[in-house]
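Entry: chain A
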Amino acid sequence: MLSIGLNHYLLLSAFLFATGACGVFINHKNITAMLLSVELMLVSVSLNLVAFSCFHNDLTGQVFAVFILVAAVAEAVVGIAVFIIYFLNHKSIEAENMSGLKG
Partner candidate 1 sequence: MIISEIIILLSALFAASVLLIYVERKLIAAVRLKKIARVYGLMQPIADAFKLFFNETILPRGKTQVAFMLLPVLFFTSIVACWAVIPVDEGVVLADINAGALFLVAMFFLSICLIVVIGWASDSKYAMFGALHSVAMMVAYELSAMLAIVCVLISSGSMRLSDIVNAQAEMWYCLPHFPMFVVFFIYALVRTNCPPFRMSESGNISDGEYSIEYTSVGYIFIAFARYVNMLLMSAVITVFFLGGWLPPFEVELFLLIPSVIWFGLKMSLCLLIFIFTKTAFPIYRYDNLVQFGWKMFLPFSLVWVIAAAGYTLVSATGKF
Partner candidate 2 sequence: MNEALVFYVLATFSIISAVMVVFSCAVNSVLFLIMVFISVSGLFLLLGAEFLAMMLLIIYAGAFAVLLLMLPLMLNIKETYQHTAVKCSAFGVTVGLLLFSCLAFVLKVKPQRLENDVSLAVANNVKALGEVLYTDYAYLFQLCGMVLFVAIVGVIMLMIRNGMEIKEHKIAGQIIRSADEIELKQLTDGEK
């Protein structure tokens, strides 16, 4: 227990990922909470990648963690903008009512 190995990090990241997935289902009506849960999952994935990269002495993992960061931010920013526009037009951002976004 005293020496921390790759397994510990992977377990932690698995837990974070599961919590995130869980959150998407629990807060399935609240779109901001869903966004937060997705961010949680993305962070757990980058933790995973960084852990691998450090224990394998290979920087590729960290590089991809950087890319994940970029993707997460771009996604979240556009998402928030869409929420706000949607809120201004419909006065609510409940996920249930968002059927209007269908094609």
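Here is how the candidates were picked: all candidates are chains of the complex that A comes from, given by their letters.
One rule holds in what follows: contacts are C-beta pairs under 8 Å (C-beta built on N, C-alpha and C of every residue); 3 or more make two chains touch, one makes a residue touch a chain; residues count from 1.
Everything numeric in this text was worked out from a predicted model, so none of it was measured.
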Neighbour of chain A by the touch rule, complex-wide, chosen among 1 or 2: 2
Residue numbers on chain A that touch candidate 2, as the complex places them: 1-12, 14-30, 32-33, 35-37, 39-40, 43, 46-47, 50-51, 53-60, 62-63, 65-67, 69-74, 76-78, 80-85, 87-88, 92-94
